[in-house]
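Have a look at the structure that comes next, please.
Note that one protein chain of the assembly has been removed; the remaining protein chains are unaltered in position.
A, B and C label the chains in the order they appear, each numbered from 1.
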Amino acid sequence: MKQRLEREVIAMRAAKELMDGDYVNLGIGLPNLCALHIPEGVIFHSENGALGYGPLVMQDEVEKADQHYVDAGARYFTPAPGMAIFDLVISFAMIRSGRLITILGGFQVSEKGDLANWNTGEDPLGGTIGGGMDLAVGAKRVIITMEHTTKDGKPKIVKRCTAPLTARKCVDLVITDLAVIEVTPEGLLLKEVAPGWSAAEVQALTEPRLIVARDLKEIEL
Amino acid sequence: MKQRLEREVIAMRAAKELMDGDYVNLGIGLPNLCALHIPEGVIFHSENGALGYGPLVMQDEVEKADQHYVDAGARYFTPAPGMAIFDLVISFAMIRSGRLITILGGFQVSEKGDLANWNTGEDPLGGTIGGGMDLAVGAKRVIITMEHTTKDGKPKIVKRCTAPLTARKCVDLVITDLAVIEVTPEGLLLKEVAPGWSAAEVQALTEPRLIVARDLKEIEL
Amino acid sequence: MINKVFDSFDEAVADIPDGASIATGCWGTTSLSQNLIAALKRKGAKDLTLIVHNIIPTLFFTEDEVANLPVLLPQLKKLIAGVVGLQVLGAGAFIKEYVEMGLEVEFTSHGTLASRLYAGAAGLGGIYNPVGVGTILEEGKEKRVIDGKEYILEMPIRPDYAFIRGHKADKLGNVVYWGVYREDHPVMAMAAKVTITEVDEIVEVGEIDPEHVVTQGIFVDRIVKVPEGGLGSPQRAKELLFKVAEIDIVRQILFK
Partner (left out) sequence: MINKVFDSFDEAVADIPDGASIATGCWGTTSLSQNLIAALKRKGAKDLTLIVHNIIPTLFFTEDEVANLPVLLPQLKKLIAGVVGLQVLGAGAFIKEYVEMGLEVEFTSHGTLASRLYAGAAGLGGIYNPVGVGTILEEGKEKRVIDGKEYILEMPIRPDYAFIRGHKADKLGNVVYWGVYREDHPVMAMAAKVTITEVDEIVEVGEIDPEHVVTQGIFVDRIVKVPEGGLGSPQRAKELLFKVAEIDIVRQILFK
């Protein structure tokens, strides 16, 4: 079987979408791995009311943890110069007024850019809505990082989401372990493929028809 | 002609409605005269974002004025211990969430408690809406202080307001230079009359029928 | 000056009747009003509606160490929440038995909850909300297209009580927070009919800079001091933090 990109590499590729001065909110899981690769000058936002904080406290430095500084994913963060603390009314105005870029995980993305990422099944208790729906609807740019297929090999990029939706027509870019795909008004545009993979091979693992970019290239970091 | 209460006395009577721990917003004009008579422990609110401030700067002490501390009526106030400064979103949540008592002026009050106090005529440019409508609708208790009749002797307490409305069914108590009248579900209840005035004499200068309180008494300060 | 300072948490919650609605913050354990939660549990009022952003079980701690929202589950009729449980632990599994016994759960997005609380504070009758269109959140609600975009009509929330976790309060009730204490507490205090705060420190009037007050005294009815070193105190939190750090599974959840 051909090699797919490591999760770390997906995160590195996603981090390339950000630049100095961007404000970013990273979802839990894969998106969080981006944190270590994000260029200087990018400012982090946490839904529970912090902007511009410093590095997370790592496992071997618990003595640095302060219980007053916990991010939305329950990780301790360190204060940094220029940080601001605020309430959720302000925090969600940041999210909903289109100033943030968000990188989220995904269960499914449809060819129209619909996103399902809060619940795999039909039981509402089986997932958590949290701030994810607000981010998907409100962010300036929604980037989804995920594996290209499920564990049993089914496409996660689908014609129509079967898992409960997070939001309609919200995704701008999908970065998987096989490809970088942009959601355009014309359909899904395949822009980059993993080294050694052809457009046809990616298409075979994708439910909707992909438009292949004229300048299709290999994913670069 | 019988003597009516001075404006200062109306203000003193209105101030009696307040007690320690109350939060109050005073409208411009007559209501502002109450400020000097309000008991200790009453906390002042200004729409433009101040709570718990100290005395206003008087005409002969302009050196105390600080341009950063101006109330909603463009008067300089002095800071006081426990004061808070905030934005208008918060200020109007204070007003609209039913925590303030407001004393406002009035052009007309109807028998149902409708209030007209922002504009005497039909030209919107002839008056100012400001925060008065918010106060009338949102305050826990709306007290109107005004002369009982217009300059040419017409009743200002009327069956139906002819001046443009500020809000419907919002007035709780009217304090005039002749009487103290409560708005009740049954109608206007005459509770107090100015010294030397009878209920019948007050009724003669009032358009709707007044219910005379069993324990009708003279206005006391 | 009206005395807003209560000596005991039990007194501060003594008038909460059966059927009351209570809004409070929870994002991790730091922002919990642990002493008020424990007092409400002792009081045992029933058929309560709990309005929270998150309700998440506390892992590896006893109830004496952390009084978290799930201790109130037996007293609830209804739960309004954005996050119920931890995804890694099967999300809302811990409340399934209560749901089967009749607990009503109303899901919300975090931002929608914040906006609904603001609507409550500002006296609004409803808001057209952009979040949740096409999802389970639109079920049973009115939808409307405004300027070509779909919205859901969401109703204001005006809780009977708010429990807020402050850092310092002066005796007039002006509150400042510390880090994630803040959460949605300011808007909950504005929207609620009665607001009770537990704070690390009660200070004299005048000690908080007027520009730094976050929740103004007009929104705060009762103030109780967290006992030093006791439940919910910064000292206790620091101890527990190190205890957490010694438990591998939790470290993996927290630090990854």
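Everything below uses one rule, namely that a residue touches a chain if its C-beta (ideal position, glycine included) is under 8 Å from a C-beta of that chain, and two chains touch if they have at least 3 such contacts.
Bear in mind that the values here come from a model prediction, so they are computed numbers and not experimental data.
Enquirer: Considering the entire complex, write down the shown chains that touch the omitted one.
Expert: A, B, C
Enquirer: Quick one: say which of A:Gln59, A:Ser97, A:Thr184 or A:Ser198 touches the chain that got left out.
Expert: Of all options in A:Gln59, A:Ser97, A:Thr184 or A:Ser198, contact with the hidden chain holds for A:Ser97.
Enquirer: Which one touches the absent chain: C:Gly44, C:Gly102 or C:Gly125?
Expert: Hidden-chain contact among the options goes to C:Gly125.
Enquirer: In terms of residues, what is the contact footprint of the unshown chain on chain B?
Expert: Residues in contact with the chain left out: 28, 32, 47-50, 56-59, 62, 65-70, 72, 74-76, 85-89, 91-92, 95-96, 114, 119, 124-134, 137-138, 164-168.
Enquirer: On chain A, where is the contact patch with the chain that was removed from view?
Expert: Answer for chain A: residues 20-21, 23, 41, 43, 45, 50-52, 79, 81-86, 89-90, 92-94, 96-100, 137-138 touch the chain left out.
Enquirer: What residue numbers in chain C mark contact with the hidden partner chain?
Expert: Within chain C, the residues that touch the unshown chain are 111, 114-115, 118-119, 122-131, 144, 146-147, 149, 151, 155, 176-179, 211-212.
Methods note: only the chains that are shown with their structure count from here on.
Enquirer: Can you list every chain in contact with both chain A and chain C?
Expert: none
Enquirer: With chain centres taken as the means of their Cα atoms, state the distance from chain A to chain C in Å.
Expert: Each chain's C-alpha centroid was found; their separation is 28 Å.
Enquirer: So how far apart, in whole Å, are chain B and chain C when each is placed at the average of its C-alpha atoms?
Expert: 37
Enquirer: Distance between chain A and chain B based on Cα centroids, please, to the nearest Å.
Expert: 56
Enquirer: Of all residues in chain B, which are in touch with two or more distinct other chains?
Expert: Residues of chain B touching two or more partner chains: there are none.
Enquirer: Quick check on chain C: which residues sit in contact with 2+ other chains?
Expert: Answer for chain C, listing residues that touch two or more other chains: 118.
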